[in-house]
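Note that one protein chain of the assembly has been removed; the remaining protein chains are unaltered in position.
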Amino acid sequence: MTTTTYPQVLTRRMTEHPADSHTLARYEATGGYQQARAAMGMTREQLVETVKESGLIGRGGAGFSAGMKWSFLAPPRPSYLVVNGDESEPGTFKDRQLLERDPHQMIEGIIIASVANEVHEAFIYIRGEYPKPARRVQHAIDEAYAAGYLGDGIFGSDYQLDVTVHLGGGAYICGEETALINSLEGRRGEPRLKPPYFPAAKGLYMLPTIVNNVETVSNLPHILEMGADAYKALGHDKDTGTFLFSVSGHVKRPGNYELPHGITWRELIFDIAGGMLDGRELKAWIPGGASAPWFVPEEHLDMPITKDDCGQAGSMLGSGAVIVMDDSTCMVKAAERVVRFFAHESCGQCTPCREGTTWMQQILARIEEGHGRAVDLDLLLDVSDNISPGLAWPPKMTTICPLGPSAVSPVTSLAKYFREEVEAHVTEGRCPLG
Amino acid sequence: MADLVKITVDGKEIEVEAGTPVIDAAIDNGTYIPHFCHHSRLEPVGLCRMCLVELETPRGMVLTPSCTLPASEGQVIHTKTPVVDKAQEGVLEFLLINHPLDCPVCDKGGECPLQDQTLGYGPGESRFVEEKRHFEKPVPVSDLVLLDRERCILCSRCVRFAEEVAGDPLIEITARGNQAHIETFPDEPFSSYFSGNTVQICPVGALTATAYRFRARPWDLRKVESTCPHCTAGEAIEIDASQNQVLRFNGIDADATNQGWLSDKCRFGFEFIGSAERLTVPLVRDGDGFRESTWAEALDLVAERLGAVIESRGGEAVAGFGGARGTNEDAYAFSKFMRAVVGSNHIDARMDDAPAAELLAAVQPRATIGDLDTASTILLWGPDLKEEAGTLYLRVRQAVQKRGAKLVVVHPRRTGLDDRATWKFTYRPGTGFGTLEAFASGAGDFAEARKALDEGPVVAVVGLTGMTEDPTLATAVAAFAAGLPDAKILPVARRSNTFGALDMGCAPGLLPGRVSFGDADAVAAFEAAFGAVPDHAGLDTSGMLEGLANGDLAAAVLVGADPVRDVPDGALARRALEAADFVVALDLFLTDSSSLADVVLPAEGFAEKEGTFTNLEGRVSKVNRIVAGPGQTQPDWSILEEIARRMGRPMGFDSAETVAEEIATVAPAYADLRWRDVERKKPEGVLLDGGWYTPKAPAGPDVDADMVLHLARTLYDDGVAMRQSLSLHHLAPGGVAYLHPGDAERLGVTEGDQVVVVGSAGEATLPVRFDPSLPAGVVYVPFNQAGVPSLGAGAAVEVRSA
Amino acid sequence: MGMIGEFIKGLRVTSRIGYETVFKDGQLTTEYPKEFREKPQRFHGRHVLNRYPDGTEKCIGCELCAGACPAHCIYVRGKDNPPDAPVSPGERFGFVYDINMLRCIFCGLCVEACPTEAITMTHLFEMSVTNRDDAIYTKNELLVNEDGTPNHMFDEDPLADFEELKDGDGWMRATAPGGRAAYEGVIAWTPAAGKERPAEKGQTAEQDRTDEAEGEA
Partner (left out) sequence: MSWSPETVARAERIMQRYPERRSAVMPLLYLSMLEDGYLTDDGMREVAEWTGLTPVQVKSVASFYGMFKLRYTGKYLVSVCTSISCMLRGADDVMAAVEDEAGVPHGETDDDGVIAVEHVECIGACGGAPAVQVNYELIEGITPEQARDLVRWLREEQPDKIVADDLQERFGGTRSFDWAIRETEGAVGPFPAFGPYGTVAEEDRS
């Protein structure tokens, strides 16, 4: 639960009405479904233009303009809307809160997005490990059907819109939008080849498809309600609106925080999240989900949190997951855990990711166990280089999708900030932190 | 033809069709780009990442796989930059870290793309010190193919082939990430008729064929290009042999015919060549059995006995069967032998199981296999192509799947193409003429399909749907197709060189070069070349068999013919050969027919002799020798020449090439076609024209009976080559009676029960299996299965519970 | 001087060796077969096919020896290993193994080519035969006994020095780990069963191991 003075948009209802923010009654009592009703009277152009103007950036992690994505939608119909609720990246748990606590907010967003994109069939893809959020959403959908907000002739118009909840099966890669589409088609969740770069051209069943994240969609009613300019004003420069940060790790108050961009990392970690646990020192943090290169206090603590600042510092805000590590943390172990995640979640389609991520994890595990060799860190970097040539950020890739290069971030971070710690593992034959 | 675009590869400007994968464009123009998952006959997937190149873009150089990059105007591609080299070396290192490196025991070692490309692009040494991934191995994925998962690099070529090309998605990648592996479902092996292709396209030694496994190493193989000896599509193959033993067939990518694919029968049906059962010395009848003899004795005996028959009863008392299993040259020698030496027109290469000879040899307008790629509608009224012409099946399938051609299938039961058919019509055998009439009129259900046929262009694939079909139905269907506004006809029949043999005049009504007896000038030309030619058409196979059985004919010459197994009325064939005064057989094996002969002469078989084949579209391709025939075997033409000389009428052949030379001078459709011309057009061969036969619609009565028989061939059966190919023979379905569940209920039987099927010429007791795809009142029995008596070609049958 | 000087220089070596052999060692020839001369360590005698200490054959029938052979004197055919009674480790074993000793030029390339050190050369050199067919050594003759000793064509051959010649591993190839002194004492890497392999002249295991370690780093 957040206790800040920053304006709350997405999380206001759940903060103010913790007991029933998920019900249709509460949602309507707090102004819900008015924007969807209003959207029924608007044209596709008006809606796309409003969202473009609002500067809404997709909240899935890639940081692409939602309005632009909509405008790419190719003409052949039918088209589909898929809401990406396959939130699985370590450190991220914001969508779960939105799904559980305010499902109607998302459904209203779905209606707006559907009208804007002439969609009559929408799917909400929720990860399999989230049965409770799925149940909440399904109940909300049932309520919306009963109220005539979904189904045939919504809001008394002749517009038809069906929404289906599709439960995933436990595969992180399905968060990648083309993999998600494959999964929804009943295939292995393997990312598709690009081009086409956007499913808006060829998506579900090879038809035009819009894939938006849960948080992105949940923002839509608010953009319509307050207007693009007011929404923009909530944010900071290019980063419009508010942003949900999921803070976890060694902080006193982990949790989801709805914040504007532009505050500093110090404020986020030490004020909002309550500072370090047990009075220990901050050693490093991952700024934007497991795939982001790490930050360290000496260089980044007073940096403002914006997309551009993060990018210039060689990392990203991604999905807004901040994982904080204190000085008791073995960096090799932390890196191994992150790489292990990507190795485990690699779909296995393309060679560098399938073989490389597991290899990297094995080397890191060996170093952590004290069986590292002097050559191992350079070997790791070279293996990384073969997955992500040049080890630059944003990454180049020899792979089909960015999952492989994501596993490279912890290794480059280790080499950049913690080379001595890695070397100590090798020379001492054990973890120097005990 | 798509637009041409110019792209630049490593500074060299090349012109290619727009949309061609850049990798193909580069390789075709001399710049090799290494790859594993890419195969030009499969959809690009970009999995292996070996074919990475750098592409110049406004945002700088971009590393991208060249297999998924369609060529477009002005692209500039670099294949050998440091970035590309590093990436490729990295990919190879990744591929090798879990590879067992057991090249010395791997069948692919020596011809392995992974080996070759590691040498060319890979790292010198592995830096991987961890334990390699382990899987159980080798795992049989089918009766013919074994899988070694440790060698697999997950390029998914096999998976994609099975799904995209063969249409049998029975092999898949399972699990995820580092544990992903190839798998088949328990109790559902990869029993595709095309499974062997996966062995050929596997870029590592993960898939190996049981028939070839550990039999040789690539560097001690000798290779020769040839043409498949099993089906009539004329697939280009490469024969690999070592130590005078044929060890392997591989498909060659001939665009006009098989595009690299082979059915498993074609691929693994080479074992008969080296069979221990092969005849090696001439055999002469000695009481109930045979004794070995010398060539001189056997040939003298044949000349004497045949001469005696001709002298006492005239040349027209001699019947000639066969020619379809040999080369054109053998068939020509046989045809000339019967006409000029014996003086008989009773010769037929069809075993009473094919449409009219004129339809097969000279139909007009005739389609090519390639026409399937452009047809907007394909009419298939003939055999189940999956069972009888595997690569043609793949081509039709591809036309529908990739290009969206419409497919009309008319057949008495389910066929391999039903899942791709736009319209499927099932009818009872024996009611073909009525069905055709309704179909042609476009009545009722037929309306849409009929309309599509009018739109054209159409390719009509025409043949016999089964052996109880009236052979003239195919002519009627062809006549219907010929009457469509824009349609071509592709006739289909079984048995490797049937079309070549008919072209060479192994047909009662045709002289070599597709000459009909109605064409007086051409016949006169033959009289000049042959001495004398009987002036009227002879008897076909069933006529000759009846003639022999009732004594009208006295002697028979079998050239690679096994009528007892191959004609629908095997009992008649047996009676005929038993009744004949004298029978001489030129054969590879002591078959059910040749064992009834008086003299059996051991012939050279496929891969042991040179010559040409002609496929179902009239394409002539070369057949080559790579091993010596066993023992004292001789080629058919040479045996016939020896007999002719002893009969005092030498034909003048002293090599297969002299036969070919005579064909080129005498046979009109083959005028001036010489081996070197055929060789030069390798692997496609030379497409003949010269059709003159416009089918006219014969009408026939429909059979009206409670139960009718659908008797059709399966890919694997009890034919002579299959019986001697041990890897395949056990895959034949065996004797089964397929019944519609409703009929079975009426008969009071269920699956596994025995029924007696009483056909027009025999009866058989067979186990029942259900087949809901059959129309009511139809029993389907696969033809020529081991231990099943022949039933005869009559459609009306009686079925009762045993 | 010039040429003459060089000529004399050359003759000097010849005369010195001649002197040393004739007068110092005292003899030029040995009375073979009454006595045997010790053969050089890397003498190329006839081949043997070796076994692993557990008795399984090292040959996997890969035919690399046959492929490497410049005289085409080796004929090998592989076969599926029977899973219940494997002849060699792995899936494939050498089913037929013939060497035509009349063609063999004893170059040792087969040994270099062998990935499993299955074929090595011994000091056995008495191979006279009275019949051309006998010169084709089949797998029976080539394969060592269970104890690692080679078979001899003639058990009672008075000409053979059975003591020396029982050493199956006359020499090892130069291009594979087994040929390195670093493998001294590693039983699995000596071709003959159960024998330890001393380092060859001029090699020390210590040095070899150091080289190897440096090579890896």
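Each chain carries a letter (A, B and C) given by its place in the written order, and its residues are counted from 1.
Everything below uses one rule, namely that contacts are C-beta pairs under 8 Å (C-beta built on N, C-alpha and C of every residue); 3 or more make two chains touch, one makes a residue touch a chain.
Only a predicted model underlies this, so the values are computations on that prediction, with no experimental measurement involved.
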Shown chains that the omitted chain touches within the full complex: A, B
Candidates A:24, A:269, A:305 or A:334 - the one touching the absent chain: A:334
Omitted-chain contact residue, chosen from B:175, B:296, B:443 or B:802: B:175
Sole residue of B:188, B:672 or B:689 that reaches the chain not shown, by the stated touch rule: B:188
Those residues of chain A which, in the complete complex, touch the missing chain: 1, 18-20, 22, 87-93, 95-97, 100-101, 121, 127-132, 134-135, 138, 142, 164-172, 183-190, 205, 246-250, 254-256, 286, 290, 321, 323, 325, 329, 333-334, 337-338, 340-341, 344-345, 347
Residues from chain B at the interface with the omitted partner, ascending: 169-176, 183-188
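Definition applied: only the chains that are shown with their structure count from here on.
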Computed distance of Cα centres, chain C from chain B, in Å: 52
Chain A-chain C separation of Cα centroids, rounded to whole Å: 66
In chain C, residues with contacts to at least two other chains: none
Chain A, residues touching no fewer than two other chains: 375
Residues of chain C defined as touching chain B within the complex: 60-64, 66-67, 77-80, 90-92, 115-116
Residues of chain B touching chain C in the complex: 102-105, 109, 137-138, 213-215, 217, 219-220
Residues of chain A that touch chain B when the two form their complex: 171, 188, 193, 343-352, 354-359, 362-363, 366, 375, 379, 383, 385-387, 389, 396-400
